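The complex is shown incomplete by one protein chain, all other protein chains being positioned as in the whole.
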Amino acid sequence: MRTIIVTAIVGVLLILNSCKKEEEEVDEIIYNPTRYELSYLGLTPPNIPPDNPLTVEGVKLGRMLFYEKMLSGDGSMSCSSCHSQSTGFSDTNRFSIGIMGLPGGRQAMAITNMLWNTNQFFWDGRANLLREQSLLPIQDSLEMHETLPNVIQKLNNSSAYKNQFFRAFGSSEITSANISLALEQFMNSIVSNNSKFDKEERGEATFTASEQRGKDLFYTEYNAFFPATSGADCAHCHSGANFENDQYFNNGLDSDAGMIDDGRMKVTKDVRDRGKFKITSLRNIELTSPYMHDGRFSTLEEVVEHYNSGLVYSTTIDPALEATRNTGLFLTSQDKEDLVNFLKTLTDRSLATDKRYSSPF
Amino acid sequence: MKKYIVFTALIITSTLAFSQTQLDIKINHKLGSNAFTLNDTCYNNLGNKINLSRLEYYLTVVSVTHDGGTITPIDKVLLINANVATLDSLTTMSITNLEKVTLAVGVKPSLNHNDPSLLPASHPLAPKSPSMHWGWTPGYRFVAMEGRTFAVTPDRQYEIHSLGDLNYFHTTISTAGISSTGKKTIELNADYLESIRDIDLSNGPLDHGEIRNNKKNLENFRDFVFTSIEGNPSVGLNNIAIDNIKMSVFPNPASKGENVKITLSETINDGTISITDLKGSIVFKTITSEKVTEVNHLKPGIYICTLSKNGASLSSRKFVVSN
Partner (left out) sequence: MSNFNISKKVVATIVLLSFFSCFLQSKLEHDAIEFSIPSMVFEKENFATNKRIELGKKLFFDPIFSIDSSMSCASCHIPEFAFSDTQKFSPGVFGREGVRNTPSLMNVGFHPYYLREGSVPTIEMQALIPIQEKNEFAHNIVEISKKIQKIESYVDLSEQAYNRKPDHYVITRALGVFQRTLISNSSKFDLYLKEKVKFTKQEKKGMRLFFGKAACNNCHSGFNFTNYKLTNNGLYEDYKDEGRMRATKDSNDLSVFKTPSLKNIAITGPYMHDGSFDDLEQVIIHYNSGGKNHLNKDKLIKPLGLNKAEMQSLISFLNTLTDIKLNKNLERQ
């Protein structure tokens, strides 16, 4: 008798199970995260946060959320509205406009190669981890202007999201922590290593004479005593495979009196940090105009000219720049053209169209 | 004991009395050889027949040179009305032999742009009626000179209101002054006909500002108006000798990275050499008493090198640094 009952129950379960299997044959909801294979040929091995390794499921969820307009107060914006793939995940507007129609105070930063970012996030570094950063624009009244409980409630109405959360984290309960981890995974998955510069490094492309001259100027140091051979000295700050050094510097944009934005000082409350901003990566710099924290320059020529002749003294100006301020960088118009041509070799055209990073909807 | 103290006190007071002298300034206002009288008809060197219904100006007593070349700053600004006898006390100081006095007509740049309404009414730089302040620059009228010109019929009003930091000139007059007990008086003659030397008033100009007739007017004040009672002339610091100073820039054009040598034909005390680019930003500035100044590492471009002293430009040269 007992055997019969057990068999019956097992049978029923099997039938039920098989029915269910038939219903959701295409996409089984199981928690079995798969490692996301990150390709970073030519770059140094990344520092993937050990508590949030990249998984195929997590990256997919992050990508859904990145393009999800439900994250904004009126359903009109997603992260991608200001971090647009076609422009190196940045915004061509000087100041991005939020859902209220009001602009923010700084230029949207490009999101590429975040895994090689070794310090904080935002221009002033007020978020320590990318996951902390990811939730702030959602709640900022000048940006997406939505509360996290509202976001969670809206996402909970979607079974697709509930399922994807389960696949990524083993629980269909949507929490702000999981939202931020997923967004972090997706942003960390965006790698740019296929520019002409990278190809040249790999021996797949050759620089033009002008690009090569520009590269030489980029890496040559400034030398006041030998102006004829003095370089543009860019690499001290924009160094390494990611063309940045993850520090905060004042690059001589404004005088003490003319400085509107205190930058890093807003976070550290230290006057020595006034007017200092995070040094940004130069990858895809051609696509990510306008430039500087306030987007004041619209072309690379203007940026180069700023360093060549437009530095303005202030008490916190970077000493290395200050040393060049009186004489300028001695760049001729040809030098400047070459430098810009070199910077354009950092453009990764494939990134702008890479299906892995485009909208999943 | 008591006697002794009294004696010591007496010595101290008498020493003080001897060493501290009251320094006054007296100005004899004149029109040519006559004493200044309001509305008197007179002629300038161009033969313009005019009168003066108002003549007020700021006089800054910059410093006195005394007792073997010691320069003591005075830095006192007086509002002079030519129609009122001028006898003002400047300071008390230790002085035996007066040698020179340095003056400037106008208000020095660091005071010139302050808010006049913060000063008590009695202060020379407080608001005045008629006004000695110039609104929108803002700054003071160094000289306000008004009257009628009779060169045309009917006669016409003319006004010369001269101002401007660039027209603030120092001028030095040698004088021993007049001594009396505990007092020394700098006595100067001021001939205001000289202030309109070479200024054509025949058409009744209304010149308010810092260029042309107004600049000329202040240069005249610097060079010709004041003499000491001994008859010594005033020697403007921006005088003929300095005006003739030549400045050369070599090489011109200079190539990128090459040293640019700026050479003056004479030495000048504390002259300012400044180099500006065409945008007007100063790329180099130095105060020097040397004949030769070298500048290096200028970026390619066109520059203007200016020699100036006390805000007055003496000479300028354009030069090029080529690629």
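Quick notes on this structure:
Going by the order they are written in, the chains are A and B; count residues from 1 in each one.
In the analysis below, contacts are C-beta pairs under 8 Å (C-beta built on N, C-alpha and C of every residue); 3 or more make two chains touch, one makes a residue touch a chain.
These numbers were taken from a predicted model, which means no experiment stands behind them.
Hidden chain, full complex: it touches shown chains A, B. Checked against the full complex, the candidates B:34, B:131, B:259 or B:289 give a single residue touching the omitted chain, namely B:131.
The missing chain, though absent from the display, is touched by one residue of A:141, A:206, A:229 or A:255; that residue is A:141.
Residues 113, 115-118, 121, 126-131, 133, 135-138, 210, 279-280 of subunit B touch the missing chain (whole complex, contact as defined above). On the side of subunit A, touch with the chain left out of the figure occurs at residues 93-95, 97, 100-106, 122-124, 126, 136, 139-142, 260-261, 266.
Criterion: only the chains that are shown with their structure count from here on.
Here the CA centre of subunit A is 63 Å from the CA centre of subunit B. Within the complex, the subunit B residues that touch subunit A are 256-257, 283-284, 297-300, 323. Contact residues on subunit A toward subunit B in their complex (touch as defined above): 224, 226-228, 308-309, 326-328, 330, 332.
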